[in-house]
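With one protein chain held back, the other chains of the complex are shown just where they sit.
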Amino acid sequence: MRFWLQHLPVLPVLIPLLTSALMLLTRDSQRRLRVILGAGALGLMALTALMLVRATQGIGAPRWPDDIGVYLLGNWPAPFGIVLVADRLSALMLGLTAVLGLCAWIYATARWDRAGSHFHPLFLLIMMGLNGAFLAGDLFNLFVFFEILLTASYGLMLHGSGKRRVGAALHYIAVNLIASFLLLVAIALIYGLTGTLNLADLAVRALALRGADRQLFDSAAAILGVAFLIKAAAWPLNFWLPNTYSEASAPVAALFAIMTKVGIYALLRIGSLLLPAGAPAAFGGAWMFPAGIATLAFGTLGMLASTQARRIAAYAIITSSGTLFAALGMPGATLTGPALYYLLSSVLALGALFLLLELTERSQSFGANMLAITQEAFENDDPDAADLSGQAVGVPLPATMAFLGLSFFACALLIIGLPPLSGFVAKFSLLSAALRTAEYGAPTVNVWLLVGAMLFSGVAGLIALGRCGVRLFWVPEDLHVPALRLNEAIPILVLLSACVLLTARAGSVMAYLEDTAWYLDQPDRYIEAVLGQDQHDFPAPAPGSGGPR
Amino acid sequence: MTDLPLWAAVPAALLLVLAGLVTLIGSLGLLRLRSFRERMHAPTMGMTMGTFCVALAATLIASLLQHRPIVHEWLICLFLFMTAPVTAILLMQSARRRQRGGPDTPAKAE
Amino acid sequence: MEWILALAIGVLAGSGVWLLLRPRTFQFIMGLALLGYAVNLFIFAMGRLRVDAPPVIDPAWADPASYADPLPQALVLTAIVIGFATTALFLVVLLASRGMSDTDHVDGEEHRA
Amino acid sequence: MKRLFRALPLACLLLILWLVLNDSLSADHLILGTAIALTLALLTPILRPVRARLSHPLTAMRLAGHVAADIARSNRDVGRIILRGRRADTRPGLLDIPLRIRDPHGLAALACIITFTPGTVWAGHDPVSNVLTLHVLDLSNPDGLTRMIQDRYERPLMEIFE
Amino acid sequence: MLLTLILAIPFAGSLCASLLPATARRAGAWLAGGSALTCLVLTLWLTPEIATSGIIKLRLPWIPTLGVDLTLRMDGYAWLFSVIISAMGALIALYAHYYLSAQDPVPRFFAFLLSFMGAMLGVVLAGNLIQLLVFWELTSLSSFMLIGYWHHRMDARRGARMALIVTGTGGFCLLASMLIIGHIVGSYDLDAVLAAATAIRGHRWYPILLVLLALGALTKSAQFPFHFWLPNAMAAPTPVSAYLHSATMVKAGVFLLARFWPIFSGTDWWTWIIGGAGLCSLLLGAYAATFQRDMKGVLAYSTISHLGLITLLLGMNSRLALVAAVFHIINHATFKASLFMAAGIVDHESGTRDLTRLSGLRTLMPLTATLAMVSAAAMAGVPLLNGFISKEMFFAETVFVTGHWASRWGLPLAAVVAGALSVAYSLRFILQVFFGPPATDLPRTPHDPPRMMLIPCAVLVLFCLAVGILPGLFLQPVLTMVMRALLGNNVPAYDLQVWHGLNLPLLMSLAAMIAGIGLYLGLRAHDRRVPGQVPLIYRLDGRQTFETLLEAIDAGSARLLSWLQTQRLQPQVFLLVLATGSVTLLPLLPGGWWPRVTLTTPAQWSFGLIWLAGGACALAAAYQAKYHRAASLMLAGAAGLATCLTFAWLSAPDLALTQLTVEVVTTVLILLGLRWLPPRIEEFPGPTPGTTRWRRRRDFLAAASTGALMAVLAYVMMTRPPAHDSIAAYFVQQAWPLGGGANVVNVILVDFRAFDTFGEITVLGVVALSVYALLRRFRPPAETIAAPLRHRGGMPATFEEPDLQAPLPDGTLRVPAVLVRLLLPVSTLISLYFLLRGHNLPGGGFIGGLIMATGIILQYMVGGILWVEARPLIRPQAWIALGLLVAGAAAMAVWWAGKPLLASHTLDLALPLVGTLHLSSALLFDVGVYMLVVGATILMIIALAHQSLRLHRKLVEAATPALTERGP
């Protein structure tokens, strides 16, 4: 056990990688084997994430100085080698990814994993990319993990094929490829100016930059910021999002709920590290707040203007991004704790919503077009591809409609921010923290802007989701009860229960998140943990006692 | 380089100059010759004489500097020799097919 | 040499961006390729230019000043491979889109006058 | 055992290639090279069912000398034509040459020689009539060219490969 | 503890009810009634304690960091409401049991009803503002569900959504106001807030705070101008209307206003906003009620009016008015609920609620008629009924208004007018339904309902009578308790009596009564002519306006959205370029970064020439890409070659090698793709030439600026001295001693930064898998299918399966095949050469893998797919997997040596002859890279190439339909 604990920070990357490699040794038709492998891997990832969350709180087995786990890859000391850093924020995001990923994956095993080749390996690899991005302590390594998660997301986005989906994927890929170029250019510039890639080291060296170097560094940071803003769906760089998210297959769209948050995570992470040197514009600096308000307004507008449920959900993603930008970029205030709470709540809720919407569409008579798309996904030219669409019909579960209706209701509450669920707690905590800034004599116009925008977005959500829910559940006369499988219902239930848990335990969760935020405000700890790290020399496992047999 | 005796440096230099000239003329042929089929012949100069000369010069210099025979530059000539027909055959076929019934039909040897 | 390389980067990037702004999928993919060259050269340039100083070291003489900066080179290698991969993927998506939508417009439909 | 024996020529060739590439005759390179060369030579027939049988190394060397000389001469000729440009009174054209050589490797070698000689390009080969079509930059002496190819290249190649 | 139970029981009941089977009607009713009664009993149990100690408080921590706890707090005021809510709840449960039909999903109804009851109890018991808000919104939500209970009806859906939007929006405003209060007071605790009244009133944000609070309260209580949702909510089943929309939920607004009365009242803002809204609602509601055709419509508007009355009282800034308001809250709850029940009975029994159709029911359902008449009389303010007393108190208050003459005269006048109207609509309600000739064309023949259904109504009527006759006995102590809870020790002196003597209010009452009767008689003609139409204001239809507004929001937002976003890729890319360019320039604008002391390498002519050619090719590639794809590909390839040469020239041999091999593979890949891309022929009339020209100029400018920017940045960076103590120095110094390799780049790739490499090969693998997966569902453009046939000069449209046994292909490819097959062992050897020496000299797994892959691709090119694949060859997917596993194994092997992942480990084997064999885990890692690169590259190429094969087989199949048989 101790043996595994030593390597805890690297496991979230290794587990999915090796499992997907094993999967590739099996054939696409050996689905059961792949499912078993996937379940094992995702379960282990969830376990690892849990242990990391505990470890970064100072609970449990690996005790790290400052509760920050630094893993020196290749045993090269920072800043020369690559490090993985597990601090509270990373652990939190890993946990969120694990929960969301597990749910989306379970959902997919009902039928979507058979709508094309290689669903399972791709799914695990996107998880690997996400986990790696949250753990990366090195700028270029962050880029590499971004690429992994993006390429896997391209594959998953295309999963199921079909005209509209491919069209949406084309835009998605095009925009993200350009964003990748921007990342590369920015990273290169930063290396050229500071001579380092390690984030902690970068934070130290950025302090020393003067004059022209500083100007150029700011330019580079701006490019970096744009790249992250694209991924985080800031207006006006987010036009790719609505189509992408509404055309992706349900489990993929659900998993994508966390994709935009990776961009926000990167902004937050780098922004917090660069804070002592003066945060560049996009990283919690001058533009972030206005960009956030604009994004929030845009998302709200989109929700109002959309009639199709999935598009509403897609715009809700934008709204959540906007809220987070605005909160994180709020001048003169640190709303990080509540913002993280909001992030958790909105990712879980939106994930559940995307899963749910597909089930709901199945009950609609006017959802015939959706059915057609699904049919197209299963259409088969290829004699080798296993066509299992016939099996993919579940049995009607009791109280299906009540379950769907209540779940939709809960999702709507979470997204709108109505009581009693965590969406409300998130909104309330954000606003109350924002108001607190008025005490410090900060200009209150920003506070009012944030309050107004968030309340307005709530009202808009009420109008849009209300209409959507009424149309989905109340209007149709011939609402036929959809065939639902248990592994489609359970993930939704789990995600929503997680939100309920967030609500019920709001006090302790919020305290934890405030602590997380506090650590983010103390980049010195992170820097010291990374740069002050001695090379590991783990004691070798004693024969017969240490490693697993 | 300074260790190289003059008697070797001069021919090596001449070989380099020759290689440059031949290759340049060959490439110039791409511009000066009128039809594609004529142009097909021009670049071969660089591929053959140009490469030979450079390889010879390199062998000369490297062998003298390292006091042992260094021949690996000739691998390049070998590979060029082996691979040259592949493109040429396909390209010529393509050009012929495109101009089927064009100006020139094969002449017959007696 | 610096200005030549800078100009080269500029021309490649300009052509690439021009193509990215064009409406046809094939133009876009060529734009990606050209921009890829520009970006790779750009990253490489961040190590400053060195002629005749490849980073293959003589064990007896490991003075960093006498070798080209190896790190940008390693980064470019990664970037080249990733660029290759994404080009391949985009190509296939482009083909799939053309097959399904009967047009090679990036939007999957022609915008008529 | 028979397979191993048949693979030997190629293996030798590969071993030589390996040693030249590594520019070394040290023991580890010899051992590693032999291992790699033998493995590859044993695996190759899977994708290369037709094997070349080589003989008459002396003829081969003489042929190589001829080819080198011809290449040098053709380079001079073609260079002159290019430099003269319009003024050069050349008659480019196709030339059919009947062949006797049938061995594919021999034909391939002929193709290499012809392509590698400036002024001539392989323009087609009819497997039924075994007629080779060439494109020639300066077709002022078709008979001479035909004879040269038949006598100077084809015959030695037949000796070597058949 | 009891407080927790009071709150928990309804929710628990709701949960139980939701789990009941749809047919369990009786169980649902029992559950609801039982829960409500239990709550009532528990509340009453607490009465002595409230009466003595004033407040019972219970605190459960929830989010302590934000000052939000679950505080249950019961004082006299909350007690009153708890009693109303639970008692009404019990009665309604009984009533609803008989009201709902067998087709309705009854347990669901009771589940929602109970959850509403819990929410409402939560509102009144909340001791924390945020908690109050939570329950407040819950009441809106459960109301939404209850209004939409019969969701197959459009009016129900509309009404529900309207109520939700209006009250929900109000809730958001309330949230804002609570936040501000919390900000001012520093706490959300109700007691703390109540104690900070002066601070709140004096705060500069007081006006906005008040507005927000009022928005919350007024929307909830259906006050002007947000009253319109209430009549539309009448689509709900009548028990719901009786419970939520008369007795309890709509009272939440006035509950809140009264609760905060000590804090907020006493300012002009308060008077104008609250009093104004109340006055308007009072008059407007009464006026509209007079003309309604629907029984429930009359009641709904009268509810608006009576709530307006309460609001007006609250807005009058007088403590006695507050007493009157609270008193009327109680009274209105009793008589209005009983009226609703009566209306429901009529509807239930006769099948209609249309006042013009109903007539003379007095004889058919005498009991119902009696009950309805008493309650209606209470509503009209007939003496000896509770409505009379509260109305008297109201009149009295209006009389004592001081200040401007308009209010001094206007308010009493308005009061009389409203009174008259209420008399008129009450009269009309009773006379139209129960008197006159018996109706003949009713859907059903009505008769009195089961006794049990009448009991709730009767209980309420009895209460009206009791309070009306002996107000002091029944309500004086209660009211005192409530007032003490609200005002502390400032409770005004008042006296609840039927007879105060002949005074001005009594005269006003009389006047109103007479005027009301007159009004009823006068309006009968209008009623017969256009039944249900409200004169003068019938055009001001709240519902219509609301729906129009919503539609306008939809349409407007859609239009705005289409302005603010684009679905097209080109503008998106343009925006991206623009955004990036401008943010990059922004920090550079102040200038001063142009290099002065420059670091330069002497320029060389040849290098310049290479880029002259390369740049020209790049530009030409951009120019040709639209119509001449192959040409563009070649031109870009030339630029790639220039890049490769640059890398080599500038001391980066590894890059040159990689660039070269990637270039080759990319070319083949794109060519494979081009086969499925039919030639471009402009077939659609594009945008107008002018637009095109403008767009091109714009794009050109963007492209040129981007290029210039990148060139400038590159130049500035290149001529700047490198960062001192760059981490690169470490790599150069330690590559040999610690990394064990002379080629620093490779040591970085497989050792120092091997993790990046691991990630990067994963990317390659992922892409290969994605490409493969997508191509499994590939559908080629029709015109490309036979394209290669054209090239072969009109050969027949069927394809012959190639001869798999033929040693060499026939035709043009014969000679190339001989050469290329000879090349395979050579290229394999060279790939191994580059792989094995990578650590010390340029090369490595990538380059080796790409060389190997190219060798294999060449075999496919000359041999054809089937010929090559007829021979046992690699399974690319397995190679990808093995590559990852080998690299992973190399990375993890060191775990057993107690080192972290990817630490290098060397093994020196002493062998005879050779000496020591130096085996490094880094080399094994590189082998993994090699395998993956081979696998991924081949998989992509082959997946593309296989499309031709699939298509050929399809064509053959189509040509010979008889043979269409697929193998198993």
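Chains here go by letter, A, B, C, D and E, matching the order in which they are written, and residues are numbered from 1 within each.
One rule holds for everything that comes next: contacts are C-beta pairs under 8 Å (C-beta built on N, C-alpha and C of every residue); 3 or more make two chains touch, one makes a residue touch a chain.
Please note the rule applied: contacts and distances are computed from a predicted model.
**Q** Not counting the visible chains, the remaining one has a UniProt entry; which protein name from "ABC transporter permease", "Polar amino acid transport system substrate-binding protein", "Cytochrome c oxidase subunit 1" or "K+/H+ antiporter subunit F" does it give?
**A** Checked against "ABC transporter permease", "Polar amino acid transport system substrate-binding protein", "Cytochrome c oxidase subunit 1" or "K+/H+ antiporter subunit F": the hidden chain maps to "K+/H+ antiporter subunit F".
**Q** For the chain that is not shown, enumerate the shown chains it touches in the whole assembly.
**A** Output: missing chain touches B, C, E.
**Q** Using the definition of touch stated at the top, determine which of E:T667, E:S705 or E:Q734 touches the missing chain.
**A** In the full complex, the listed residue that touches the missing chain is E:T667.
**Q** Out of E:V491, E:A620 or E:L923, which is the one that touches the chain we can't see?
**A** Candidates E:V491, E:A620 or E:L923; residue touching the omitted chain: E:A620.
**Q** Which of these, C:A8, C:L21, C:L34 or C:V56, touches the one chain of the complex that we don't see?
**A** Candidates C:A8, C:L21, C:L34 or C:V56; residue touching the omitted chain: C:V56.
**Q** I'm checking contacts with the chain that's been left out. Which of E:V382, E:I851, E:L882 or E:V934 qualifies?
**A** E:I851
**Q** Please output the residues of chain B touching the missing chain, sorted low to high.
**A** Residues touching the hidden chain, for chain B, are 1-2, 4-6, 8-10, 12-14, 16-17, 19-21, 23-24, 26-28, 30-31, 36, 39-40, 42-43, 46-47, 50-51, 54-55, 57-58, 61, 65, 72-73, 75-77, 79-80, 83-84, 86-87, 90-91, 93-95, 97-98.
**Q** Can you list, in ascending order, the chain E residues touching the missing chain?
**A** 604-607, 609-610, 612-614, 616-617, 620, 630-631, 633-635, 637-638, 641, 644-645, 648-649, 653, 656-657, 660-661, 663-664, 667-668, 671-672, 674-675, 787-792, 799, 801-802, 812, 816, 823, 826-827, 830, 834, 841-843, 851, 854, 857-858, 860-861, 864-866, 941, 945, 948-949, 952
**Q** For chain C, enumerate the residues touching the unshown chain of the complex.
**A** 51-52, 54, 56
Here, only the chains that are shown with their structure count from here on.
**Q** Mind having a look at which chain is the central one, using mean CA positions?
**A** A
**Q** So which one's got more C-beta contacts, A-E or A-C?
**A** A-E
**Q** Between chain C and chain D, what is the gap in Å from one C-alpha centre to the other?
**A** 39
**Q** What parts of chain A, by residue number, touch at least two of the other chains?
**A** 140, 144, 147, 151, 154-155, 158, 161, 166, 170-171, 174, 178, 185, 189, 192, 197
**Q** Among the residues of chain D, which are close enough to touch at least two other chains?
**A** Within chain D, the residues that touch at least two other chains are 17, 21, 108, 111-112, 122, 124.
**Q** Hey, which chains are touching each other here?
**A** So the chains that touch one another pair up as A-C, A-E, B-D, B-E, C-E, D-E.
**Q** Under the definition above, what is the set of chain E residues touching chain C in their complex?
**A** 567-570, 573-574, 577, 598-604, 607-608, 611, 614-615, 618-619, 621-622, 625-626, 629, 632-633, 636, 639-640, 642-643, 646-647, 649-655, 658-659, 662, 665-666, 669-670, 673, 676-677, 680, 684-688, 699-700, 702-704, 706-708, 710-715, 717-719, 722, 726-729, 731-733, 735-737, 742-745, 748-749, 753, 756-757, 760-761, 763-764, 766-768, 770-771, 774-775, 777-781, 840-842, 846, 936, 940, 944
**Q** Help me check something: in the complex, which residues belonging to chain B touch chain E?
**A** The touching residues are 79, 82-83, 85-86, 89-90, 93, 97, 100.
**Q** Which of the residues in chain A end up touching chain C in this complex?
**A** 140, 144, 147, 151, 154-155, 158, 161-163, 166-167, 169-171, 173-174, 177-178, 180-181, 184-185, 187-189, 191-192, 197
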